[in-house]
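Only one protein chain is missing; all other protein chains are in place.
== subunit A ==
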Amino acid sequence: MSIIYVLLSISVLVAIVFFVAFIISVKRGQYDDTYTPSVRMLFEDELVKEEPLQQDKEENKVNSK
């Protein structure tokens, strides 16, 4: 049953690792702005749309000539 010492120390160690990670993330200001990242992550879609936009522009150029 002395395995319980190992198990306990591992569990406490893991807990402490996460706790330290939490403290560091707070310290770096990761929780200061909780809104903008939620919007920012949706912006990736733009890459798909860029192609037709390029064409639009060229068409406009042709039209204006």
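The working rule: a contact is a pair of C-beta atoms (placed from the backbone, for glycine too) under 8 Å apart; a residue touches a chain by one contact, two chains touch by 3 or more; residues count from 1.
Criterion: contacts and distances are computed from a predicted model.
Student: Absent chain per UniProt: "Heavy metal translocating P-type ATPase", "Sigma-70 family RNA polymerase sigma factor", "ABC transporter permease protein" or "YdbS-like PH domain-containing protein"?
Tutor: "Heavy metal translocating P-type ATPase"
Student: For subunit A, which residues reach the chain that was dropped from this view?
Tutor: Where subunit A meets the chain not shown: residues 1, 4-5, 8, 12, 15, 19, 22-23, 26-27, 29, 31-33, 35-36, 39-40, 42-43, 46, 49-50, 53-54, 56-57, 60.
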